[in-house]
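With one protein chain withheld, the remaining protein chains of the complex are depicted in position.
On to chain A.
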Amino acid sequence: MSNKVIHALYNDDDVLMDAVKATRKAHHHIEEVYTPFPVHGLDKAMGLAPTRIAICAFLYGLTGLSFATWLLNNIMISDWPQDIGGKPSFSYIQNMPAFVPVMFEETVFFAAHLMVITFYMRSKLWPFKKAENPDVRTTDDHFLMEVAVNNNESELTSFLQSTGAVEVKVVEKH
């Protein structure tokens, strides 16, 4: 079976939003939308599930906090509890205020970096990755909606043309 998709290009984000809504209403499956900048509300219009990256970040932060606590307790209290300038190293809680700056920074460090790495992995971004934009104009001033074709090519083409597309083309996808 050939794997055909239709690329509909728009030159305005408001037109794009209306087109996305109309396409969803007509029950055509939107494979992907390419835009040069974030279009506010596009994810909602497309019906994308909300991101869970904030939850990840929270958990990473807890990991960082635990790591810092373990690290400081191990070094400063368990392993070699020296008297450094009279700071009480008998138990963790006694010297806790001195550890808070490190605990805080570790929390932020883990939360931020692991979240960014998660983002890269989930969005499949890395150096030397082959760019995936189907039309170079989508990084500049055009918006592209990719819709799956299921033996309804002519009907879909005319439908997309009616949504205000400046260009509609059928593409063979591998």
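The rule is short, and it goes like this: a residue touches a chain if its C-beta (ideal position, glycine included) is under 8 Å from a C-beta of that chain, and two chains touch if they have at least 3 such contacts; residues count from 1.
As a convention for this text, contacts and distances are computed from a predicted model.
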Report summary line: In UniProt, the chain not displayed here, chosen among "Electron transfer flavoprotein alpha subunit apoprotein", "Quinol:cytochrome C oxidoreductase", "(2Fe-2S)-binding protein" or "Carbon-monoxide dehydrogenase small subunit", goes by "Quinol:cytochrome C oxidoreductase"
Query raised in the report: Pick from A:71, A:98 or A:112: which residue touches the chain that isn't shown?
Result: A:98
Query - Residue numbers in chain A that touch the chain omitted from display - result: 54, 58, 86, 97-98, 100
